[in-house]
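Once you've had a glance at the structure underneath, I'll fire off some questions.
Apart from one protein chain that is not included, each protein chain of the complex appears where it belongs.
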Amino acid sequence: MIIAKVVGKVVATVKDAGFEGKKLVVAHAHVIKDGQLVPGQNMIIANDELGAGEGDIVLITQGSSARIAPGMKACATDAVVIALIDRIDSDGRPVFSKA
Amino acid sequence: MIIAKVVGKVVATVKDAGFEGKKLVVAHAHVIKDGQLVPGQNMIIANDELGAGEGDIVLITQGSSARIAPGMKACATDAVVIALIDRIDSDGRPVFSKA
Amino acid sequence: MIIAKVVGKVVATVKDAGFEGKKLVVAHAHVIKDGQLVPGQNMIIANDELGAGEGDIVLITQGSSARIAPGMKACATDAVVIALIDRIDSDGRPVFSKA
Amino acid sequence: MIIAKVVGKVVATVKDAGFEGKKLVVAHAHVIKDGQLVPGQNMIIANDELGAGEGDIVLITQGSSARIAPGMKACATDAVVIALIDRIDSDGRPVFSKA
Partner (left out) sequence: MIIAKVVGKVVATVKDAGFEGKKLVVAHAHVIKDGQLVPGQNMIIANDELGAGEGDIVLITQGSSARIAPGMKACATDAVVIALIDRIDSDGRPVFSKA
């Protein structure tokens, strides 16, 4: 899984039936560098059924495993938010802690 | 999923039976940078059953999840257009809005 | 899918039973840049059951979707030629046309 | 599979049911360079059911194959620790040996 920050959303009227009524968020991949959580290079669009809000740090599963998440079986998704992160520790120190 | 702009099409006579009668578009991946939707580095060929036209900004699912899209079960595809994007918001501001 | 040029072949005697009697081509990924089809950075080995010859521009499906192509179900392949391209249009102009 | 060093952990309360009670580690990909095991560029979050501790050098399977690991069938994971490495040899010499 990758760590990402939810930064926005995507709205689409014409879409596959499997995406009907589903929320799509814009997520900016983040990486841990020198003990800090910093923006990475990739931005991906992911399904979200956990209520992730803008600014939330989340975990995203990519590939066909994304379809194992609740409600995604009939959805042609390749990325889904599978957790809202409370805390990340690296090298014995917290690099992120939810406010 | 990734955001991409449809820029062209591919025509092939000799192909797997699963691609018979299916439309293939050339899609240029786009990324959000400094609040703008700009061309990225990758270009991929994707199936399209939603009627995406040249210039449309779309969402593309990659990998085996692409086969979950309608009509793709028997098609050896690894990329399919799953939505025509109306609007993308990032950091509270619109970065794309369909004309 | 990606666009690639067939540039060679791989011969192997010791191999998985699923590859017995199957042709493997060396394919050089190509990208569209400034309206031209030019060599990219990746080179991959793909199964070919469509009779792709050296110099042919083809479409290649990667990942587990490759096994959906005819004859690949029992083959541990992650890349297969699924079409011999006749023509590619981008931005309203032809970037490739089979001789 | 890739070689990675476990450097931390991720804690999340709001998550998919399939991740309930499962441990998630922060793993830093490592590569062999000039006969040495050195940090690479990627950092991924992986499930761990083998008891990997901070500092351990492990093998991680990515993609949908991760769900074949014990206990992962109903988990939307795309990365799992599948072995705690004792030793790595490259070019006839040990590049890593567990203390």
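Chains here go by letter, A, B, C and D, matching the order in which they are written, and residues are numbered from 1 within each.
One rule holds for everything that comes next: a residue touches a chain if its C-beta (ideal position, glycine included) is under 8 Å from a C-beta of that chain, and two chains touch if they have at least 3 such contacts.
Note that the structure is a prediction, hence the values are computed from the model and not measured.
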TODO: Would you mind spotting which of C:2, C:31, C:52 or C:66 touches the chain that isn't drawn?
DONE: C:66
TODO: Could you list which residues of chain C touch the chain missing from the display?
DONE: 7-19, 24, 26, 43-46, 54, 63-64, 66-67, 74-79
- [ ] Please give every residue of chain D in contact with the chain that is not shown.
- [x] 1-3, 31-32, 50-51, 59, 61-70, 72, 80, 82-92, 95
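As a convention for this text, only the chains that are shown with their structure count from here on.
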- [ ] Please work out the Cα centroid separation of chain B and chain D, and write it as a whole number of Å.
- [x] 32
Open item on the list: Could you work out how far the Cα centre of chain A sits from that of chain D, in whole Å?
Closed with: 20
- [ ] Spell out, as numbers or ranges, the residues of chain C touching 2 or more other chains.
- [x] 64
